[in-house]
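My questions all concern the structure below.
One protein chain is absent from this view; the other protein chains keep their places.
First chain written, first letter: the chains are A and B, and each begins at residue 1.
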Amino acid sequence: MRIGIVLLIAKHFWTSVFKTRTIYLLMAIVGILLIYSVYSGTRYYDQNHFRSDHQEMARKSWEGNPDKHPHRMAHFGTFAFRTKHPLSQFDFGIESFTGNAVFLEAHKQNTVNFSEAGFSTGLLRFGELSMAMILQTILPLIIFFVGYSAIVSDREHGTLKLLLSQGASWKEILFGRSIGLAWIAILFSLPFLLITLWLLINDHHSSGDVWTRFFMISMTYLLFALILSLVTIFVSTGSKSSKNALVKLLGLWMLMTVLLPRSSQALGSYFYSTPTKLEFRSKIEAEVIQHGDSHNPNDPHYQALRDSVLAVHQVDDVTELPFNYGGFVMSVGEEISARIYNKHHNELLEQYRNQNKLNRWLAIVNPYLAVKNLSMALCGTDFESYVDFQLQAEIYRYELAQKMNELQIKHISPNRVSGSEGKTHVVSREEWKAFPDFEHQYLSIGRSLKNESISSISLMLWTFLAIGLIVRQSKIAKAI
Amino acid sequence: MLEAIDLSKMYGNHEALIDLNLTVRTGEVYCLLGQNGAGKTTTINLFLGLINPSRGKALINGKEVNINSDTNQMIAYIPEVVQLYGNMDGIENLNFFSRLSGHTYSKKELVELLEKAGLKKEDHTKKLSSYSKGMRQKVGIAIALSKNAQAIFMDEPTSGLDPKATDEFTTICKELVAEDKCIFMATHDIFNAVNVGSRIGIMNEGKLVHTADTSSINANELQELYLKTI
Partner (left out) sequence: MYALMFGQFLRTRTCQIGLVLILILGVISILIGKQFLIDQEKITSDVVENHAGHLKRNLEFHSDDIGLLLYYLEFVLVNPSSPIAALSIGQRDINPSVQSVNIRTLEGQRHDTDLVNPVSLLHGNLDLSFIILFVFPLLIIAFTYNLRSEEVESGTWRLVGVMSKSKFKFLLMKLAVRIALVLIALVVLIVLAALTLNISWNAAFVAFFVTGFLYQLFWFGICFWVVSLRQNSAVNALALLVIWLTLVILLPSALNNHIANKYPVPEALTTIIKQRDGYHQKWDTSKRETMEKFYTKYPQFESFGFPPEEGFNWLWYYAIQHMGDEESLDDSQMMRAKIEQREFKSRNWAKVVPTMHTQVVFNDVAGTSLTNHMDFLRQIQDFHEQIRLFFYPKIFHDENAKQINWEQFEPSYVQQEEEIDWIGNLLPLTIGLFLFLLLAVINRKAM
């Protein structure tokens, strides 16, 4: 293979495509879609200020509490609002389907509520127009359209014979055309990536691994463009007529982007059922009850605990202990119930992961899914990023509850056995301020990528496979 | 220069070419006559290495031709319908194809090549899609010239050309032969074959049934022979 000839053929393909009018029409269409998706993406991301404003509002209200019994504060609780990752401007991922706000209080793990989908009409189910969506679903169509006749029409016109008789080898022709097509595909993708980069540069939240993420996103989409170009040339070479090539490619697009992902996710959910909310809650409750009711200091299960505590301190009654026993019992109870909840919640998440597994593995055969999964993960808008938010909120909730128990143990008189209302037996309001606010941290890129190893491998495999297909095709292709 | 030894090609059960033996030397124009399906184009495709023979071999300068050989470096080809890239002009097409064969020409040289092939200068920068068949063929010839190949294969070069264009074509062929190149053409056109060819072969149903020297036969005799053969 002579590189000079390959590049000559590539350049020739490029120039001949740019001599048609359609390419400018396509560019105009993609341009409009790009502008609109950038506009929508930034507008969505702007809604972050609602979240941070409300986080602040909740904090102010928390700090504004007067001196009180700490258990009242444990129930006053606070909120965790999920903030969008700066890269969510590029890929919305599952953002619209995940809850945005959760109320954090003692003893109770509330659901994360107010997802965008909950406020949405059926329209949302048609999909969302994001930059990533255009690169994932529209760009393949454009590549197919520009390249479907790349080889087959030369054969139909007999130019292929001329090319070969001029001394170009099949390999040179096929790789030349593939590269020419890939250049065009990359030309279409670059504005998306550059605008994203520009958005990131102008965003003061961009820091740390955002740049690595951006680099990997760029690589992902460029590889995708290359794979699609090679596949297009492969199909074009193997087809009898231009029409056949086009129909095959359009069918492939349908299957890859519309039918397969939805069907496999549906099958995943069909095979792995998840508990209903009531089942989930009552299982946890039943297990917690086995350990007794911590809220009730007279609970029989806690009597053993009380007796041992009394024995250690050599007193007869909890009021004689050097600390508030109610707070102590609740901290034990909180620990038990949180552990049980987390166990069940992890089981639930595992079941969701099982539901998603089919699509995850199908990424091996469907590069569209590989790109989709990888892109979501890199943009911090995937399932694991959401789970991580839930985890952070739960950890914060637990710390808050235990901090309040600790304050009760330390500062509330042992004589106050139960009840928390009133203005006696209180803790200074300074303590509320001293407890730090919830701050949502984005998942690190290392952990994001770990979840998407299958997709990363799939992209690599597909790159090699597509090159392999072209090499093989160059050995068996027919000029006539 | 060109040699076929027991060259045969089967498509499934159909024998497209059976035991072809022939030799073409430099300075010769060899015309292969025959009906559609007689095996002319198959012969050319075999020499171009687009298909592999079922039996026997085709040699160019003593080198065996097959799909993977690089014998195409030594030859040029002008298809029946010179379908070049319609959205590029003559110069651009010539530039692309000549560079494909590893020759880089300056703009001036490209113009000279097209002029040598008989294409008028004002047509050089027109889109190929506006060319007539004769004009396209001239670009095809220029491409062949640009490669400076020793052997040129032509498939039905005069079909659909008007008499003036045919005449111009004949002139160019003669010039090429004078430069010690050899031309191998498949044609239906008996009169042109006699006019331009040095030797003539008549094919029928995959077999070469007659060969004749143009110095020893005139057009009428050839036509009689041809009609008798088929």
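Observations on the model:
Everything below uses one rule, namely that a contact is a pair of C-beta atoms (placed from the backbone, for glycine too) under 8 Å apart; a residue touches a chain by one contact, two chains touch by 3 or more.
Since we're looking at a predicted model, the values are computed, not measured.
Shown chains touched by the missing chain in the whole complex: A. Only one of A:N202, A:S282, A:Q303 or A:S453 touches the absent chain when the whole complex is considered: A:S282.
Contact with the chain that does not appear here is found for just one residue of A:I23, A:I94 or A:V417, A:I94.
Here the missing chain is touched by one residue of A:S165, A:S178 or A:Q355, and it is A:Q355. For chain A, the residues touching the chain absent from view are 33, 36-37, 40, 43-44, 47, 50-51, 53-54, 57-58, 61, 65-66, 68, 72, 75-77, 79, 81, 93-94, 96-101, 103, 110-129, 133, 137-138, 141, 145, 148-149, 242-243, 246-247, 250, 254, 258-259, 261-263, 265-266, 268-270, 273-280, 282, 348, 352, 355-356, 359, 383, 386, 419, 421-422.
The rule is simple: only the chains that are shown with their structure count from here on.
Per-chain Cα centroids separate chain A from chain B by 62 Å. Interface residues of chain A, counted against chain B in their complex, comprise 2, 5, 8-9, 12, 15-16, 19-20, 157-159, 161-168, 478-480. On the side of chain B, the complex with chain A involves touching residues 45, 48-51, 70, 72-73, 75-77, 79-85, 87-88, 96-102, 140, 143, 147, 153.
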